[in-house]
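Omission of a single protein chain aside, the complex is shown with its protein chains in their original locations.
Think of it as A, B and C in the order they're written, each chain with its own count starting at 1.
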Amino acid sequence: MKIGKAASILFLLLISFELKGASSGAGLEGMLYFFAFLILFILFRSPKIPSLKTREIAGIKALEEAIGRSTEMGKPILFISGTKPVPSVSAVAGMNVLGRIAKLAARYGTPIVSPHNNSITMMAATEEIKEGLRSSNNEELLQDCSIFYLTDSLFPYAAGINALTSKVRPGAIFYMGTFYAESLILTEHGQNTGAIQIAGTDSVAQIPFFITTCDYLLMGEELFAASAYIQNDEASLRSIFMLDLAKAATIAYILIKIFVVNL
Amino acid sequence: MKIMAPLLIVFIGGMLMAFQYYIDIPLLNNIYKGVLDWHMVIAVFALVIAVKSLIERQWKNFRQKTEHPVYPLTTLISFFTVVFLGIFFGLKQGSPVNFIYNNLLVPLQATIFSLLAFYISSAAYRAFRAKNFSSTVLLIAAMIVVMGRIPLGDLIATWTTISISGKDFAILDFPGWTRWILTVPNVGIKRAFIFGITLGIVSTSLKVILGIERGWLK
Amino acid sequence: MKLHRRLVYVLLLVFILVPMLFGLTFKVKPTKPVMTFFDSVAELSPGDYIAVTLSFDPSTKAELVPMLKALTEHVFAKGLSVIFLNPGSINVSDLGFSVISDIASKYGTIENSDWYYLGYVPGEKAVYQKLGEDLYSVYPASMHGVKLNSTKLYKDVRNMEDVKILIDLADGNSTVDLLTYLSTKYDVPMAAGVTAVMASEYYPYLESGQLKGLLGGLRGAAEYETLLNVSGRARRGMAAQTLAHILIMLLVLMGNIEYFMAKRKNG
Partner (left out) sequence: MVEIITLILMLFVLSFLMGDNPFFKFTERLIVGISAGYGFLKLFDDGFIKKFWIPLVQEGQYWVIIPGLLGMMFFFTFSKKWNFLAKYPLAFLLGTGVGLEIGPRIETSILRQINATAVNFSGMSAGQVINYIIILVALLTTMYYFLFVLRRDRPAEKLIANIGIFFMMLGFGASFGYTIMGRISLLIEVINIFFEKITSIF
């Protein structure tokens, strides 16, 4: 079955060699890379391949602790989605983490407050939260949650969140997604209110600021791996291993290429 | 069916879009061009829902008196004022909305943003401590770049330039060191992040397309 | 001695206000990324088309408008034809237009003949890709509703492949998106002017030659002004920058001295 799938993809690959025109700017190399990735993904869904132990990511472990502490203090939690909207991949990854947060929050009975700066992100977040609450059998909590849209413009959005933070005084604040300059406005103020802050971002330029103002940080690719970590089942853990494999392959490719170029 | 249909849409849509980058079939290219237009049209309709949620929330705050009623009213009134002005007078240069934009929105946004200058100076004083090896490295690199980016750095370099066997050599060459940090170690690590993040993006994309990642539709 | 947060704020204000009130100025030495940026515009000949995307929010106009001004002066003085557009930012349309039309009236260039202002369309990366296919399906008309098929642009430019260089002025990730969806795929040379925050992230692309040049923050704008030989807001801002940077170094130093003193005291 799996081999059948892989074979059909290989077939498509061969067809595409035939049909490839010069206009699209993509080289043969890119295509091979993509297909290698795709095949890796499909093959690795097979349960025959054992998953490996992975290192711990402190930020993911801390999610529950932060929500627990928030509950003890009787305060809500605040989830802030990134600036890049769904269907950007960073936003999708952030939404997956939100799903986990919602599940935990439902278990603890802690309401979630979540402002957004994009309509589609807001709708996706609503669905994630609803689903999280449903899977923990605490759908009534939705009444206490508030998921809403503020404005598309970045700095009014940041100002709105700051005012919101001052008002609701959350026990924990989560930032997941791509952030730009507004990150320091948000995190600096969040830190002053004394909330635990956990951030996950793929915007490298903002990492120094997140490091200095947040308690935990999922850096770069850790945000993308986070959702697999969270699901913690065989298949997801295998996908982490696969990501590693792709990285190792990239490293090897670089080294080989250096060798070839200098030959 | 309820779950299968969206999964199928994601799979077919995702595969078509991924393959069209590599395969030159006119039909696929046309679909691709159409899809780009569709995205724009769909986004407009989602905005209606977002605005509805904004208004509802402010209205709820006003009704339930969770805060002083002045605040939600401010948002509601300013929102509707701008929308009505826009509908009746348009958005061209010199229209009321354009005037509000130039004279209120732009300077006020800039002011919010300028809070950052204050925050960064307070962070410099409170948070940037040489607590351990890695934070010391961060600090030193930051200070070198701080000096290297201002004209004073150029001046110091000229002042401390000495001539060794006919070659000019600056002892305190902050601009030079800055250039080195930015173009050597910085390029290395940023490239590592680019690789890691891109691979993360590609693998997450594939997980979404193949339906492994389906949190959004349950 | 422990500095209060508010005292730090006041100090910062003083360090910036003093040089601004006294009008101090510094010389700025151009660096390589700015010079290559400048050259890639300077080597074009009159009548060539360039595209400038404004991908920033008005909140960051402090850094990007000086770049936009310097660049616009440069291209108008050289007699290039320019397409301005802002598919990456909804809010910048009016600000960008007023900055450009001011400079245009100084050089006597005419909208919809020497330069075009196309404005915003939603869709971001979808739009970026589309620009490489067909400019007019994204922008049938200019921002103020002038149908583009009646202009000279329509005859000369089909899509971004017909543009000599694409310059992105950005405060976010749009430069990478433009590189990804437009520049690489359709072979459009690209350069960027970005906020200081983002600048260090683009050095890998600069080094690989995917970006022809890079302006980073106010300093980048000041260097461009130096190369153009004009004295704009960026160059005037450099004195205040210098003092503020010194203050920040002092603050870091004081914070650390305090930290070590406290550490020693506690054993």
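One rule holds in what follows: contacts are C-beta pairs under 8 Å (C-beta built on N, C-alpha and C of every residue); 3 or more make two chains touch, one makes a residue touch a chain.
Because the structure is predicted, anything quoted here is derived from the model rather than measured.
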Point to revise | Displayed chains contacting the withheld chain | key: A, B, C
Study note, to complete from the structure: Touch with the missing chain holds, among C:P33, C:G216, C:G232 or C:G255, for C:G216
Study note, to complete from the structure: Residues on chain C facing the left-out chain by the touch rule are 6, 9, 12-13, 16-17, 20, 59-63, 90-91, 93, 119-122, 125-126, 129, 140-141, 176, 179-181, 183-185, 195-197, 199-201, 204, 207-210, 216-219, 233, 237, 240-241, 244-245, 248
Exercise for review: Identify the residues of chain B touching the omitted chain, counting contacts across the whole complex.
Suggested key: 2, 5-7, 9-18, 21-22, 34-35, 37-49, 51, 54, 68, 70-72, 74-83, 86-87, 91, 97, 100-101, 103-105, 107-120, 124, 133-135, 137-146, 148-150, 178, 180-199, 201-202, 204-206, 208-209, 216-217
Review point. What residue numbers in chain A mark contact with the hidden partner chain?
Key: 25-27, 29-30, 33-34, 37, 52-55, 86-89, 92, 120, 123-124, 126-127, 149-153, 156-157, 159-160, 162-163, 166, 181, 204-205, 207-209, 211, 219-222, 225, 240-241, 243-244, 247-248, 250-251, 253-254, 257-258, 260-262
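Here, only the chains that are shown with their structure count from here on.
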Check your understanding: Hey, which chain is the most central one here, using CA centres?
Key -> B
Point to revise | Centre distance in Å when chain B and chain C are each reduced to the mean of their C-alpha atoms | key: 15
Study note, to complete from the structure: Multi-chain contacts in chain C, i.e. residues touching at least two other chains, fall at 57, 59-60, 91, 185, 200-201
Study note, to complete from the structure: Residues in chain A with touches to at least two other chains are numbered 24, 26, 153, 155, 181, 204
Point to revise | chain B-touching residues of chain C, taken from the complex the two chains share | key: 3, 5, 8-9, 11-12, 26-29, 31-32, 57-62, 91, 94-95, 97-98, 121-123, 126-127, 129-130, 133-134, 137, 144, 185, 200-201, 203-204, 207, 217, 219, 238, 241-242, 244-249, 251-252, 254-256, 259
Study note, to complete from the structure: The residues of chain B that touch chain C in their complex are 21, 33, 35-37, 39-40, 43-44, 92-93, 98, 101-102, 105-106, 109-110, 112-113, 117-118, 120-122, 124-126, 128-131, 139, 142-143, 146-147, 149-152, 154, 175, 179, 182-183, 186-187, 190-191, 194
Study note, to complete from the structure: As the complex stands, chain A meets chain C at residues 24-26, 83-84, 152-155, 178, 180-181, 203-206
